[in-house]
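Sharing a structure with you now.
Only a single protein chain was left out; the remaining protein chains are all shown in position.
Up next, subunit A:
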């Protein structure tokens, strides 16, 4: 008995301690569906966990908005590429919800190579009283059937069923970094390091290559595709970002193969900040169209930028995420942190942007007031319904109480994946193996 309780204690501490997180539990993507009712996360173990927002309670309006686990399923399994003798990780790189068209929900999930379409359905009734089948579905011995009955539907406990509908395999030689469902709701695209493919959601055995930047000789390769997304309203437009910091807007009406971009968004390098790492830190890790479709949001290593689709020469807004790291780039290069792929997100009205940082910090920038805030996602500081305190990283000698110095930032605790509810001020933050969901205080401004 004594041993048992001890074990439990140890396990408990394991759960709480970030250092003992198994690799498979690390969250690798977060995505709200189009209504915000569902939230899906993918992890390195190939699992998808769907959370559902609890229905509103009239007595306690504050309770509304809590997300609870709705369904969990294994989306991808580790595979082995025999041709290359390499493992294909099961890690879920991206999840995208399809617009809901009937009672069922559908989502796409992808690992490095294979995209899968999943259907999520609810069942709360089951048929009973078949004439030829028994309860388990086995055929009855016909000699025992003496009378006919009408089968009936009986209520049962709610069951969420997730079934694979399509598997889009063999479309990518390199690692898939983005998928994006088109506004026509019939097609989607998938981007890897060098190519972008266009798929029909119902057809798995062929896809159209719409971008291919692979040079004839791979030794000439200096640039890769890092992210890609369809325009939210114009089904012919999409954008992809590159490791050299540029954005290319392509129009599929122009030609079948969009190797020639319609617009190239690029900011000239600031000579005063030139260093060995200029290219690496300018590599775009995420690109997102605003809900309005007018702007694009990009994240590079040190900044987030807002681009106007009508101005290619430079971003209209640039926000520093953690500029104090600029003097640490060599070390961040050495420990590979400089290659971390931070994502970024818009709020529902395109007025606030959010992105992650190190030390379980994440940043928000209000585009109108130009105010910014650093918040922390951690178990220690966030009890249910607690209010998040703004955090500050101190750079110079002056250090206020509660400030944290640059040198004590924990670079293993990084917030790469964030998502914003499509209409409300609810955000989901993935911090290693923990998912934090924060909600704006009722009837209050964000800051």
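In this section, a residue touches a chain if its C-beta (ideal position, glycine included) is under 8 Å from a C-beta of that chain, and two chains touch if they have at least 3 such contacts; residues count from 1.
Definition applied: contacts and distances are computed from a predicted model.
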I want to check something: the complex is missing a chain, and I'd like its UniProt protein name from "Radial spoke head protein 9 homolog", "Eukaryotic translation initiation factor 3 subunit L", "SERTA domain containing 2" or "CST complex subunit STN1". "SERTA domain containing 2"
Sole touch to the unshown chain from A:326, A:392 or A:413: residue A:326
Across A:68, A:102, A:144 or A:217, the one contacting the chain not displayed is A:217
Please pick, from A:69, A:86, A:145 or A:316, the residue that touches the omitted chain in the full complex. A:86
Residues of subunit A (touch criterion as defined above) contacting the omitted chain: 83-87, 89, 112, 173-175, 193-194, 214, 216-219, 221-224, 226, 243, 271-272, 274-280, 283, 326-336, 339, 406-407, 409, 411
